[in-house]
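What you see is the complex with one protein chain gone and the rest in place.
Should a chain be cited, it is by its letter among A, B, C and D, assigned in written order, with residues numbered from 1 in that chain.
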Amino acid sequence: MNWVNAVIQGVLLGGLYALFACGLSLMFGVMRIINLAHGDIAVLGAFLVWSLTVHTGIGPFWALVPALPIMLILGYVLHRTVLARSLRGGPLTPLLTTFGLAIVIQNALLQAYNPDVRSLGGAAGDIATGSWRITGQISLSYLGVLILATAVLVLGGLQLMLRRTAFGREMRATAQDADTATLVGVPASSVYARATAIAVATATLAGVFLGVRSIFDASSGPTQLIFAFEAVVIGGLGSLWGTLWGGMVLGVAQTIGATIDPQYSILAGHLVFLIVLASPHGRSLLGYRREGRPA
Amino acid sequence: MTLLRVENVEARHGLLQAVRGVTFGVTEGEILALIGANGAGKTTLLRTVAGAHPLSGGLISYDGSYLTGVPAHRRVRRGIAYVPEGRRLFPEFTVEENLLVAGRRARSGRWNLTTVLEAFPALQPLRGRLASRLSGGQQQATAIARALMTNPRLLLIDEVSLGLSPKAVEEVYACMTVLRESGTTVILVEQDLGRALSTAGRVICLLEGRIALDAKTEGLTRDEVVTAYFGFHQARPA
Amino acid sequence: MTPVLEGRGLSMRYGDLQVLTGVDFAVSEGEAVGIVGPNGAGKTTLLNVLAGAVRPSAGTVSFGGRDVTRTRPDQRCRMGVGRAFQVPRPFGGMTVLENVVVAASYGAGLRGTALYTKAVEVLDDCGLTELANRRAESLGLLHRKRLELARCLATGPRVVLLDEIGAGLTDAEAAELVAAVRQIKVGNTAIVWIEHIVHVLVQVVDRLVCMDTGRVIADGSPGEVLGDAVVIDAYLGKAAS
Amino acid sequence: MTDQWTVRRSGRATKISSVAMVAFGIALFAVPFGFRTDVVQQLTTLCTLLMMAVMWNVLAGYGGLVSVGQQAYIGFGAYATIFLTQHDVTAYLAVVLAALASGVLAVALAPLLLRLRGGQFAVGTWVVAEALALLVALDEDLGGGTGVSLRGLNTIAPDWRRAYTYWLTLGFTLLLLALVFLLLRRRSGAAIQAIRDDEEAAASLGVRIMPLKFMLFVLAGFGCGAAGALTLANTLFIQPQSIFGVQWSAYMLFMVLVGGIGTYEGPILGAILFFLLQDWFAQYGAWYLIGLGAVAIAFALFLPRGLWSLADDRLPFRLLPVGYTLRPAG
Partner (left out) sequence: GGLGSSDDNSKNQAKSALKIGFVSPRTGAAAGFGEPDAYVLELAKKALASGLAIGGTQYDIQILDRDSQSNPQRSAQVANDLINSDQVDLMLTTSTPETVNPVSDACEAAGVPCVSTVVPWEAWYFGRGAKETDKAAYKFTYHFCFGVEQFHNMYTHEWPQVPTNKKVGVMWPNDSDGNAIRAALGPLLKQSGYTIVDPGAYTDGTNDFSAQIAKFKAENCEIFNAFPIPPDFATFWRQAAQQGYVPKIAQIAKTGLFPSQVEALGDIGIGLAGGAYWTPTYPYKSSLTGVDSKGLGDGYQGTGKQWNQQLGPSLALFDVAAAVLKASGNPKDKPGVANAMKTLSVDTPIGKLEWGKGPNANVVATPILGGQWIKSADPKYKVDFVLVENSSDPNVPTAAKLQEYKA
């Protein structure tokens, strides 16, 4: 029974990882920007939503209604002002930019909100603590299911958008070769900017769920970053569906590891990640699309 | 009617001036061959017109207005298409996706996926293949087809026949004739002098970034061209 | 004459796409072989197999009588198989000279003065002396092609595999190239040269091979092959007729 | 024609500048005799930063291997030192052995990690570092998650202890700089850059890819291990979460990119700049960090090739003879 519960909780946890990884996957897998500021952007979004809930008294999910557009605009502007220019500097320059951005956001939040911890869980009410009790040992939390459902919707929607729509095609074209994309009429920088906007908005979503699930303060951003990166890589760069699976594999690995012994929880996730990378099958299955240069 | 006018255009790569004060005009429906030795500045000139390379002096006007400050993707929408040197296909796209991405914001016109594939029958069986897996000549054909998808009024082609088999060259030039008939203006860079002279109505020869020759192809002798090429008279090599 | 580089029964498939089908190919010391064929015929793939960039699905490759089918490309290069890519692949961040130095020091195993002499010589042969200290990424396409050739020659090969190094050259430039390639041949190096500009090719090669859809459809003296009706139909088109 | 040209590796200016740099490096050994301990201590810190920057540059700048996990070796070097001192090895000897052990760790990890590319490599190295941190935290003898202090240096008088640590750090720094120089100066230098630009083309010219990458990877492991062990000798206390923390990689990235990636001198400048920023402004807390971030962004936007490019574009000669130039003979 414990094992069944571990798997279920792992899948739910995977939803959170996937959601967290979504924006990263978009930027890292598709646009090839390793965004070190992703976690901090998520926390920024959480703070924004927190401020909205405090000042207006609405619940965190309602607060998303104004917050998401704000973050979309922020992402757009971020790209137009900073990222676009640093993309021209070579493949590693965006890394430096996002590193700078990460510490700027983190410490600006620290200045603005002081080091107190915050949570959105209280304001979310029952959703944060309620659950469906399946048996004495197994329960499905409202929140976990909501996160998972959101992850499926967001990642699935973006995956469809990328693969099936003309805008998605333009985005992938821009990622492969931005200069040439402009030569076939794609407004590359605005495509990138829109993609960044989406990434920032999904980060906000993830940040809010994180805030409902636990607590956050200005320095919480980086803590989940590695799990998100792992999810992206396990799932294969460039595939958002893959990221969803990657998140779940990681989540289940962690909960099963914890069932064996709590200290193996995170370690188990890392080991599964390394095993996937090490196995020739895993690598070719997941990595060929982007990284292998055909002979 | 003059479709494109290039006035005193200068372009540089860092300290190196690749195009120096080039002036010429192209009338609608004309085919212009741009020739010149290695490093003469042909590619740079075309890229400047397409908006892929910054202008460091002079003006370019197209269809009655200046292009200064117009980004490359807008120029495409106004009808300037460029087939880059080295093809530059999107390697992770299939042939079809390569074509479609160019067609998305295209002007309307006769070219669409169907008509383009008809013009390049060799591409038909390759539709679903990744561009990175194409042979050199297949890539070249795709690159030209991709440019057509934007329904250009002015088509700039760098190194037209590079890598194409003789038969494929035939097809491409046949297509060029079709284009002219439909009123499309073409500027092509071509090293095969014979081809260039027989297809184009006019030829411009660049020498170290300057125009060394600008003439109608009718009545032009090979010797005149070769002289322009090297800046001095040189016997045709055996 | 014994073949230096020989492929027997070479087949290559990508997924369900058969790119080469039972190709036999050989080139002897000092011999120059041209390969022609329509786009997508499998010429470059054949070169890839010979150079070791891909492993054939079936068949063997031997070099100097040794089976090298499973030998890595860098090993084959050091053994004496030089290769110029169809789409040039310069090391953009390095100067032209440094590009050549890599080839001469690793491919040919030269050191010190011998290395420098070789580099200077190869640059001069390929007309790149003027550009020697330029970063390779700043070269135009045709200069890149020359650099491709220069690097290939700098590895001190016993056989060179050239893929469309002459494409896009003007007549005069082509003449220079022909002279340069003839020079290679004088040194008893075997040459395999893919080129679509047939009139340039025939000035150098002793033998011409025509491929189509992964098979060799003609093999013989240039005159024979170019006069072959099958070749005209598949490759040359009506221009030749 | 051919004898009119020759290949040159160094001009007179280059020779003078390299001799001057070597002399300066050696002169630095005398610092503890002439300066206060705080200078010695700060130079030690600077040297460890410098080692890290140089090593990261070797990997990312020359080898194209962007690692986010070099802290694995930093942490390993530090913990190996602890482990050895716990087994009665003298502290300074332990530092040297720990650096070597980190090199061995790199040898062990290379088969797994070097097969990865680009983003996979970056994340893969990071995960390895995290996994190592967790494994170390499981070991009670090494202090578990609590952290552990380096005992055994306390017996030496503080000034001498700092001087010894400094000399060892400086020695390692110069050794690493010399190794990198040799790597670049010898034919491997050009080959490494070739691999970074295009692996397959490099292979087609006879370059053995794997051994070279392996060499870079092991060198970087060794260097970072040494930096970690010396960090411990300098700070005396470590804790798995921080010594294996990803912030090291972030700092390396900062130093290398701000200084100028893929150049010999850039990371040195970057390390000095980072050190000075920290030294002057760190007391301003969050504002300092905001400023640091702003500096990073400003460099990315306005000087993407880094500080060294300013000098490089203006200097008529190279400071170090690592390149090749064609010059008229005579």
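Following the convention adopted for this analysis, a residue touches a chain if its C-beta (ideal position, glycine included) is under 8 Å from a C-beta of that chain, and two chains touch if they have at least 3 such contacts.
The model shown is predicted, which means the values in this text are computed figures rather than measured ones.
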{"item": "Contact list for the unshown chain, restricted to visible chains", "value": "A, D"}
{"item": "Touch with the omitted chain, as defined above, among D:Asp38, D:Asp88 or D:Asp313", "value": "D:Asp38"}
{"item": "Residue of D:Val148, D:Ala201, D:Ala229 or D:Val322 touching the missing chain in the full complex", "value": "D:Val148"}
{"item": "Options A:Thr93, A:Ser239 or A:Thr259, residue touching the unrepresented chain", "value": "A:Thr259"}
{"item": "Residues from subunit A at the interface with the omitted partner, ascending", "value": "2, 5-6, 9-10, 13, 16, 107, 110, 114-119, 121-123, 128-131, 133, 136-137, 139, 141-144, 213-220, 223-224, 227, 251, 254-255, 258-259, 261-263, 265-267"}
{"item": "Positions on subunit D contacted by the hidden chain, ascending", "value": "32-42, 45, 134, 137-138, 140, 143-151, 153-154, 158-163, 231, 234-239, 241-243, 245, 247, 279, 282-283, 285-286, 289"}
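Criterion: only the chains that are shown with their structure count from here on.
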{"item": "Any chain in contact with subunit B as well as subunit D", "value": "A, C"}
{"item": "Higher-contact pair (C-beta pairs counted), A-B versus B-C", "value": "B-C"}
{"item": "Chain at maximum distance from subunit A, centres defined as averaged CA atoms", "value": "C"}
{"item": "Centroid spacing, where centroids are CA-atom means, of subunit A and subunit D in whole angstrom", "value": "32"}
{"item": "Residue numbers of subunit C (touch at least two other chains)", "value": "53"}
{"item": "Subunit B residues counted as touching two or more neighbouring chains", "value": "133"}
{"item": "Residues of subunit B defined as touching subunit C within the complex", "value": "13-14, 16, 35, 37-39, 43, 85-87, 122, 126, 133-138, 140-141, 159, 162-170, 191-193, 226, 229-230, 234, 236-238"}
{"item": "Subunit B contact footprint on subunit A (complex, rising order)", "value": "166, 169-170, 172-173, 176-177, 179-188, 289-290, 293-294"}
{"item": "Parts of subunit D lying in touch with subunit A, wherever the complex brings them together", "value": "60, 66, 112, 115-120, 122-124, 126-128, 130-131, 134-135, 138, 200, 246, 250, 253-254, 257-258, 261, 286-287, 289-290, 292-301, 304-305"}
